[in-house]
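Missing here: one protein chain of the complex. Every other protein chain is in place.
We just call them A and B in the order they show up, numbering each chain from 1.
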Amino acid sequence: MADIRLEGVTKAYGSHRVHSDLNLAVNQGECFTLLGPSGCGKTVMLRLIAGFEAPDAGRVAIGGTVVYDAGGGVNIPPDRRGLGVVFQDYAVWPHMTVFQNVAYPLKIAGWNPEELKRRTLETIALVNMKGLENRLPSELSGGQQQRVALARALAARPSLMLLDEPLSNLDANLREEMRFEIKEIQGKLGVTVLYVTHDQEVALVISDRMAVMDGRGRIRQIGSPAEIYENPADAFVFGFMGVANFLPTRSDGGKLLAGGGAQPIPWPGPEGKAEAWTAAFRPSDIVISRPKPLPGAGCLSGVIRRASFLGAMMDYLIDVDGAKIRAVLETHEAMSRGLIFKEGESCAVTFLNLHWFDSGALKETAI
Amino acid sequence: MSHVRLANVTKRFGQVIAVNRLNLEVERGECFSMLGPSGCGKTTTLRMLAGFEDLDGGEIRVGDRLLSSRSGNFYLPPEKRDFGMVFQAFAIWPHLSVYENVAFPLRLRKLPASEIERRVGDALASTNLLAEAKGGPADLSGGGKQRVALARALAINPDVMLLDEPLSSLDPHLREEMRFEIKDLQKKYGFSIIYVTHDQAEAMALSDRILVMNFGVSQQIDTPLRVYNNPANKFVFGFIGLSNFLRLVPGAEGLCTPDGSTIMPRDMGPPEGLLRLKAPLFLASRPSEIDFDAVSGLRGLVTRKAFLGEIVDYQVRVGDQDVRVQKGRRSPGPEVGEVCGLCFRLPHWYPVDEPV
Partner (left out) sequence: MNTIGGKRRFGAAEIILLLSIAVLVVVVAVPVLLILVNAFFSGGSLTLADVSAAFRNRGAWAAAATFFRLAVTSFNGHDVFKVLGESDTYEALLNSLFIASGTTVGSTVVGTFFAWLVTRTDIPYKQLMKGMFLVPFMLPSFIGAMAWKMLLSPRAGYINRFFMDVFNLDGPVFNIYSYYGIILVEVMYLFPFVFIQVCGALERMDPTLEESARISGAGLFTITRKITIPLVLPSILSGALLIMLYSMAHFGTVAVLGIENGIFNIPTLIYQRIHESAGNFASIRTGTVLASVLVTAAAVIIWLQNRIQGRGRYQIIAGKSFRPMELKLRGLRYPLLVVCLAYIGFTIILPTVVIFLVGGLRTYGLSFTMENLSLDNYKFILFDYQVTRDAIWNSVVLGFGAALVTMFAGVMISYVIVKMRVRGKGLLEFLGMLPFSVPGSVIALGVILAWSGKYGVNLYNTVWIIFVAYIARYMAFSLKANSAALEQIHDSLVEAARASGATTWQALRDIVLPLVRPGMIAAFFLIFLPSLRELTVSIMLYAPTTRTIGVAIYTLNEDGETVMSAAMAGVALVIIVIGQIFINRITRKRSGS
């Protein structure tokens, strides 16, 4: 049974159409992420599900119950949809203590005081905030406030949690820590999570499945993190999921030549038809080595344009016949294999994997 | 002789010693970074160099020019130091156009109009701002504003450029781009850079040499590669990049984890000198320098495995401590719940009771 089902949902603000005829199903107990660039309408989608906004057309169902139906005139208000929501700006009530914040949903639901206290303390402990029950939000750090918001959303043990960029106001270290914690809590309680973010790293860590949306609010691909990372549906998804190299090619007598030069690509060519093909690959899909004595022997030769030492990683910008590609390799590996290049040195490049995209389509789907 | 020289520079704020007897020399044309956590004294050092703070001890020279000296009771105000400087919050004057912002330092120097025009044009061209010259800075993005700040600092063609966390107000992708732009400008104009940041990756990527500071005290001055590979102490190791510190205690057969459950084999042990102390030690390692090794005596339970795209992140429970391991996405690795052996490449060792 699908826990969230959106059918033909359309939403516009004035003449600006955010979603048209959108369909989506999220399964019971999974952590589902909506990933997309800012302004793609992913937050609007979350707000439609929560009931803070009403779609212009379509149906929204949660746990088998229709909560909104434009045709049937159904519109259940957010307080009766039985959700937990966590907002980007925490939205912790500043006049209430941690305990009062977390207990509020239970109080509204009319729990008896003992049960309420037990559950509230249990939930506060779940987010590692034990001992801070009597603090006011102003006495908490940003990360702690977000934990309170999380606990508040979980207090009534809703079957569905909606999280709207909950980590984007936190600093990098805290963000890294919290994403693991959210995943852990989700696993522990078995709650269905819909997570909205523009940060592909968070999405990869946290999701069971995810949907990648483009700037115009269309869903480009739905799948598990590994599926989406390894088998992107199109160039947009490939580019959005991390540092991406696009190497334009031209065909010459059945061979594909890299960039503007005459070196053939040392990898099987694409299937299908296109005017021109672009090879796409991650920095880690490249094997870089010292120049080979025989050029063209299964590798491309290039020139190091920029060498940056990033600590654990070496980051090279390599010029292959006018095309710039970026290669990253681990510093210890680079050192042990004598691959610390200086700018201006020549190198050889082979590939571990390539994706092929139609160059024409690539231009249209520029990120 | 080195270009910028700080000798025994000390600064106090009330009881707190913000900078303690700092010595450093920056060569002409060098890119030198000051790196450390907030409150470590790096910004105070830069502000003393700029002349916004006076010294409580020592002296500062650029070339053969004395800028500040406690003993000589000498202090040159900032407006006479001829530095270029870029601030974290841009500090672009909103009531002046982009052009006038850049022209400001030149007008103060009473250069002829044609010279001002030439130099402003040059600075704006170098920072890709020619199209925005007439406009007000309010319309520019954060990156655009920071370019104006750079152009303004470039206009007087300074020997030394002071950069105070210039990229930390920008988006991550823009930050990377601007980093390279700053390097390109340095190549073109040949100024020395003194760069303050708390972001170690930024310092690594940009600098010829790095000063790592903590509590106002210099911890290490070295090239990025040496700071990374040969950190002077535990603080430097922990501050640069991700790190694991596994606490080990001397046992009958060598080092083991505090609960005694896992034996640490001798072959990757610490130097004899440290071992002879018979005291608890930290095994310091980077997540990317740990291998899964079936035959290793150091065993752990995989408690978390997260796919981060290019890398896979593991958390391994060793005794009562967690060790983080990162492998490339193509490297094979164990699953959650499996027991694995760990092998530390290039471990570093620090006594647990090391004096700070």
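Basically, contacts are C-beta pairs under 8 Å (C-beta built on N, C-alpha and C of every residue); 3 or more make two chains touch, one makes a residue touch a chain.
Please read all numbers here as calculations on a predicted model, not as lab measurements.
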Q: Return the single residue from B:Val98, B:Ile156, B:Met178 or B:Ala284 that touches the missing chain.
A: B:Ile156
Q. Which listed residue (A:Ala12, A:Ala109, A:Ala172 or A:Ala262) would be found touching the missing chain in the intact complex?
A. A:Ala109
**Q.** Touch criterion as defined above, residue of B:Met85, B:Ile182, B:Cys256 or B:Val323 at the omitted chain
**A.** B:Met85
(Q) To test your reading of the contact rule: which positions on chain B touch the chain that is missing from view? (A) 47, 50-52, 77-85, 87-91, 93-95, 104-105, 108-109, 138, 149, 152, 156, 162, 169
Q: For the chain that got dropped from the picture, name the residues of chain A it touches.
A: 50-54, 70, 73, 75, 77-85, 87-89, 91-95, 104-105, 108-109, 136, 149, 152-153, 156, 162
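Just so we're on the same page, only the chains that are shown with their structure count from here on.
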Q) Using the average of all C-alpha atoms in each chain as its centre, how far is it in Å between chain A and chain B? A) 29
Q: State the interface residues of chain B toward chain A in the complex, per the touch definition above.
A: 180, 200-201, 204-205, 224-225, 228-229, 240-242, 286, 288-289, 304, 306-310, 313, 328-330, 345-346
Q: Enumerate the contact residues on chain A facing chain B in the complex.
A: 180, 183, 200-201, 204-205, 225-226, 229, 241-243, 282-284, 306, 308-312, 315, 328, 330-332, 335, 352
